[in-house]
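Everything on this sheet refers to the single structure shown next.
Apart from one protein chain that is not included, each protein chain of the complex appears where it belongs.
Coming up: chain A.
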Amino acid sequence: MTYRYLPMTEQDRREMLSVLGIESVDELFQDIPEGIRFQGSLAVPKPLSEPALTKHMGRLAQKNASFDQYASFLGAGAYEHYVPSVVNHVISRSEFYTAYTPYQPEISQGELQAIFEFQTMICELTGMEVANSSMYDGPTALAEAAGVASSVSGKKKILVSAAVHPEARHILAIQAKGLGLEVIEIPCREGITDLERLQAASDSDTAGVIVQSPNFYGNIEDLSLIEPIAHQHKGIFIVSANPVSLGLLKPPGEFGADIVVGDAQPFGIQVQFGGPHCGFFAVTRKLMRKVPGRIVGQTVDEEDVRGFVLTLQAREQHIRREKATSNICSNQALNALAAAVHMTALGKEGLQKLARLNFSKAHYAQEQLSRLPGVEPLFEQPFFNEFAVKLSKPVSEVNKALIKQRIIGGYDLGRDDEALIGSTLLAVTEMRTKEEIDELVAELEGLL
């Protein structure tokens, strides 16, 4: 059988073997001891032609309920937003997507410049001075931030708000185990970080304080009250933020954050079952040399022409090896490009409008739902595009009924916290029309 990705003909093979002075390809594998040579055929399915493959993949895809056919109110860290056509066209340029990391800057100026622009946009968004070229995703960026806080402060204790995304806290816990950090979870009070408990836990051993705003429940934390607690013992103040919210909310940088992390997924990156997304990592200039991952910097060539290179590489694993404080190697360059294209498309004005649309839609939905008997707002806190409500029936039962009406219901908060059984977290982005919101309200009215 022939394969379209394998250009070697029989004649090529013969010619190449003859240059090598051998009879068969097997001779090139003689150095694999006989006992561990694989015999027979791998038990994977038979090959498919391209038409058969697309049909098979199409059938698998059709077994999934997509946002095209269902109105989704799921968020909880991954959000359906409109992805402008230009995004897909740009990231489909194969000069971008088939390139490796830009280690040869002379033939990678396009990628390098695009990332330099991405870094700038992340700085603008977060109110920070320096951003890297991206991380795997928001939660791993958050865990890496804890490592930076420890390495900068020389201390081991990390205080993390219980209102940080539960999966991010899981990842932080295992990262902390590896790095030998102690993580103390600060409980919530009325849906936001309990400042008294935070104050009580904060001491001279504290390396850093991590909060998320809007937090996992959608509530906006008062960063102006958290910052002094984080800094009172010279700890590092780490804020995880939803980037769309920063079109409307004062950025963490203006509140004195030292590190701002998050996920750029809402900008031009499909939810795609949870990944790949695109973590961002922004810091003050003071922490510039502690940032994990790749950073692009501006320079000039021999003829004084402006150009871009990967820089400050002395931080990275391929140079520092066992002395590295992070092992990150790849980033999410193509998704960072997607985010940069979307941020460019939005522009200064579009970003603000997008944020306001999200804010208005979510508040309309919350107001309508709160009027229903059987629905109660879980918290009385300011929120952005996501909010929690308590239902009079089990969330899983309600969601099952909603699916039949082509509505994907909210995130069951009882999954992570027994105290929140019966509560659901709903996200309402610009994608939800008034009609869809009203339909959700009507369905719930019937169900509860």
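Note that a contact is a pair of C-beta atoms (placed from the backbone, for glycine too) under 8 Å apart; a residue touches a chain by one contact, two chains touch by 3 or more; residues count from 1.
Keep in mind that, in the parts below, contacts and distances are computed from a predicted model.
Taking the options "Class III extradiol dioxygenase family protein", "ABC transporter permease", "ChrR family anti-sigma-E factor" or "Probable glycine dehydrogenase (decarboxylating) subunit 2" in turn, only "Probable glycine dehydrogenase (decarboxylating) subunit 2" matches the UniProt protein name of the chain that is not displayed. Residue-wise, the contact with the chain that is not shown comes from A:178, picked out of A:178, A:228 or A:394. From the options A:156, A:353 or A:390, the residue with contact to the unseen chain in the full assembly is A:353.
Shown as candidates are A:234, A:250, A:286 or A:393; the residue that touches the absent chain is A:250.
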